[in-house]
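The complex appears here minus one protein chain, its other protein chains still in place.
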Amino acid sequence: MAPVQVSGPVLTVRRVDAYHALTVVAPAIATEFRPGQFVTVAVGGPESSMLLRRAFSIHDVRPDHGGTIEFVFEANGPGTQWLAGRRSRDLLDVVGPLGRPFPLPREPVSCLLIGSGHHSTALFPLADRLRERGGQIDFMLGAASADRVFGSLRARRTARSATIATDDGSLGARGPITGMLSQVIHEARTDLIYASAPLPVLREVVALAGRYDLPVQALVEQPTACGTGVCMSCVLPVLGSDGITRIARACTDGPVFRADLVRWDDVGTVPFDALGAPGWKPPRVAPAPRAPRGSAHGG
Amino acid sequence: MAPVQVSGPVLTVRRVDAYHALTVVAPAIATEFRPGQFVTVAVGGPESSMLLRRAFSIHDVRPDHGGTIEFVFEANGPGTQWLAGRRSRDLLDVVGPLGRPFPLPREPVSCLLIGSGHHSTALFPLADRLRERGGQIDFMLGAASADRVFGSLRARRTARSATIATDDGSLGARGPITGMLSQVIHEARTDLIYASAPLPVLREVVALAGRYDLPVQALVEQPTACGTGVCMSCVLPVLGSDGITRIARACTDGPVFRADLVRWDDVGTVPFDALGAPGWKPPRVAPAPRAPRGSAHGG
Amino acid sequence: MAADLRARLGHVELPSPILTAAGCAGTGRELAQYIDVAKIGAVVTKSIMLDPRAGRPSPRTAETAGGLLSSVGLQGPGIDAFLQRDLAWLLSRGARAVVSIAGSSPGEYAELAVRLSDAAGVTAIELNLSCPNVEGRGRDFASEPDAAAQVVESVRAAARYDIPVIAKLAPDVADIVTVARACTAAGADALSMINTVPGMVIDTTTMRPALAGGAGGLSGPAIRPIAVRSIWRTRQALPEVPIIGIGGVRTGRDALELILAGATLVGVGTVIFHDPSACARIQRELEDELTARNIDRVTDVTGLAHQPTAPALRRPIP
Partner (left out) sequence: MAADLRARLGHVELPSPILTAAGCAGTGRELAQYIDVAKIGAVVTKSIMLDPRAGRPSPRTAETAGGLLSSVGLQGPGIDAFLQRDLAWLLSRGARAVVSIAGSSPGEYAELAVRLSDAAGVTAIELNLSCPNVEGRGRDFASEPDAAAQVVESVRAAARYDIPVIAKLAPDVADIVTVARACTAAGADALSMINTVPGMVIDTTTMRPALAGGAGGLSGPAIRPIAVRSIWRTRQALPEVPIIGIGGVRTGRDALELILAGATLVGVGTVIFHDPSACARIQRELEDELTARNIDRVTDVTGLAHQPTAPALRRPIP
């Protein structure tokens, strides 16, 4: 289960609507991968001025060439633009699989998978795994426009239902994907939600799910510099099983969190009652237990 | 004659023994080029940590694609390694043609062209131009070993004679190329020497040529950062026609210098008698004339 | 509609806030082969001294990660040749000339200012204060508020009243704001920052310092965050003083970053070595960045990052 660092040859870089899909040979990562986990890649080559690794959810693994992984990204900034320019046989420095995967329900239940834009990519390997275990799957996919809805065909093929919404109405319903959440939950008799989306969307999903008392497992993207847990960039406040809030690392304690433990409204801040916050006074006894890890479970 | 900055597509990058030959489409540079001039290229791509341009003598120009130029280099440092990894169609930021070219003799005379390692590449377009004008040409090429002697075949084809020496004796005579200089000068009845070589070799050539009172035009490679004359990196002490030594820029006042004006033993220093050297006192009259430029001539 | 880039330096209107940084644009002639020097904000000259100067032995530069280490030693023609040859040429081309000067005593700076005041067409005088103060303990003027102020005062007294005097500050001081305050109090009309950051490179092949001079000054994108912080802090302390922001500007976005931090004008140095048309390109890119943000005038965003919110201007770019 330990992540590895490999220098893997790129197989292909394909355009997929507004995105690029990059496939790279990395057997040790492909075999260990569990849905929800991610890789980080070094960008820009040996004399790059870009020091920080870029994180991408693994979208697909294949057995060919001993094991390949694919991730899908938008080429916005300099690092992703560089990645979009890779060609077959270029070597890529990849570390993975990283982070806490989506926990799987013990029983076959009805799962709703909600994704938005590129964030959806992480949900497809999850859907495959859930299907293997015999659960019901419904998909909800949202994005700004049709070319940014990722995987609608595959979602339709895989799932019992696939609900789609775009901000401009160019595919599916017009408006935010969360607008149709209540309806889908009712119709699908959802037991459990998996969500992968930007922070504001996750907040809404969690709030709505709360009304129905539905557990949510949320994949959160926080600003990532290392991806291995050493730089403390990717933090957010998370409740421990002891009721104490700690500043946790999304890259090692997440990226998948039990949504009821994340203090969604306080992301980006250090809440006054967090362990070690300014003014916070320690009980001066035994050290506190570790941050919530493995304590979260789905279903 | 003004240099231009172009973003030209790479045509090919070929291995040539120990070197790489890169051909890039750059019509405006190809048409203006005169032998001895060079180009600078930006290396490492848009997010490169390498800020300084790399300078290369133009080795060949061709009329295809509107005009291409070729330069030949050793992939030693990070910038040249990056260049070696370019592929066809990659865009290259090229500035040129830069610098003072080899002056051509007014009369058809007997010219000896002495080159060492990659420095030889600049001599071949010069040889072509000299032949067009009907002079005699002899070549002397040296290097550490056979795979670093550049252009021996072409030299043999082009010139009346081609003398070759390598440090390890793997091609031609064993030893430094300068070891055979006196003999060649005698046999070829040399009127004029063109030399392109590392500093120590140039020093020796100039010293030997001095014994025979032969004029030398020397192509000097000094540490280059900009190539356009704005950074003052590439300096060396050069005598003006007024007898005053100035700290001249190899990239704009050279790279080709009339050898008798370069203070070879003081390269890398600021001689005490140079204009503006520490302790030097100005006459406090009219400003001094400009550095020697265009004042040099061959033959 | 394209954003309005016009900016001011004293009473002179500049077509854009993009200037060359001192010592990085040759005499202007070298650059004129690649850009129209009349169309950028102004050409800031290399630092001129009274007498010609040969500068330091070579090697004078070494490449570093995202930067350049250099020690040129102010090689230059001296004020006489500068006035006759280089200044005349700049003016003949329609460029605005900000003349950087350097000396080893307040008196030398003042003498240079007098010479420049007698010449027509000087847009502003920039004082390169990163020079050893031979009358003091040999430390740079820029590192001692009193010494820096003394230079500013002498020059302000000597220069024609309508020529703005700009004090150029160095980052390697305990507190740049203290020096900025001293210079402003002494009469500086504007501040330039930052000069290079002291640094050193060892050549691992020769196992000796890479530069003949040993240490040198670090410049280029590597130091941009240091420049931004200096500008930010100075703007915060002295909101009324115009700042020429310099340090590692490579793109229009970088120029915008310095402007948001508090710069009214922006100097481009080392990146000119990388791209001889950098100033024109950056100017174009800056216009595009502003236009994309629905900003009408570049002067509207100077120091904007200090405001906790600026909603009208805060449409994120896609």
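Read from first to last, the chains carry the letters A, B and C; within each, the first residue is number 1.
Here is the rule we use: contacts are C-beta pairs under 8 Å (C-beta built on N, C-alpha and C of every residue); 3 or more make two chains touch, one makes a residue touch a chain.
Note that the structure is a prediction, hence the values are computed from the model and not measured.
Engineer: Quick one: which shown chains sit in contact with the chain that's not drawn?
Structural biologist: Across all of the complex, the chain we cannot see touches A, B, C.
Engineer: Write down which of C:Ala167, C:Ile223, C:Leu238 or C:Val298 is the residue touching the left-out chain.
Structural biologist: Hidden-chain contact among the options goes to C:Ile223.
Engineer: Would you mind spotting which of A:Val10, A:Val25 or A:Ala42 touches the chain that isn't drawn?
Structural biologist: A:Ala42
Engineer: Among A:Val206, A:Leu236 or A:Ala259, choose the residue that contacts the chain missing from this document, as touch is defined above.
Structural biologist: Considering all chains, including the one not shown, the answer is A:Leu236.
Engineer: Which of C:Ser16, C:Thr45, C:Thr64 or C:Ser105 sits in contact with the chain that's absent?
Structural biologist: Missing-chain contact among the listed residues: C:Thr64.
Engineer: Identify the residue among C:Gly26, C:Pro164, C:Gly199 or C:Gly213 that touches the chain left out of the display.
Structural biologist: Candidates C:Gly26, C:Pro164, C:Gly199 or C:Gly213; residue touching the omitted chain: C:Gly199.
Engineer: List the residues of chain C that touch the chain left out of this view.
Structural biologist: Residues of chain C in touch with the missing chain: 64-67, 69, 143, 172-174, 197-202, 204-209, 214-216, 218, 220-226, 228-229, 232, 248, 250, 253, 256-257, 260-261, 289, 293, 301, 304-305, 310, 313-314, 316-317.
Engineer: Tell me which stretches of chain B touch the chain missing from the display.
Structural biologist: Counting only chain B, the missing chain is touched by 49.
Engineer: So that we can see where the missing chain sits, which residues of chain A does it touch?
Structural biologist: Chain A touches the missing chain through residues 2-5, 42, 49-53, 93, 95, 222-223, 225-226, 228-236, 246-247, 252, 268-270, 274-278, 280-282, 286-288.
In this section, only the chains that are shown with their structure count from here on.
Engineer: By the document's touch definition, which label belongs to this structure's chain graph: line, ring, star, complete, or other?
Structural biologist: Its topology is that of a complete graph.
Engineer: Can you identify which chains form the pair with the largest number of contacting C-beta pairs?
Structural biologist: B-C
Engineer: Give the label of the chain whose average Cα location is farthest from that of chain B.
Structural biologist: A
Engineer: Which rotation angle, from 0 to 180°, best lines up the CA atoms of chain A with chain B, given as a multiple of 5?
Structural biologist: 180
Engineer: Residue numbers in chain A touching 2 or more other chains?
Structural biologist: Answer for chain A, listing residues that touch two or more other chains: 49.
Engineer: Among the residues of chain C, which are close enough to touch at least two other chains?
Structural biologist: In chain C, residues 65-66, 221 touch at least two other chains, as defined above.
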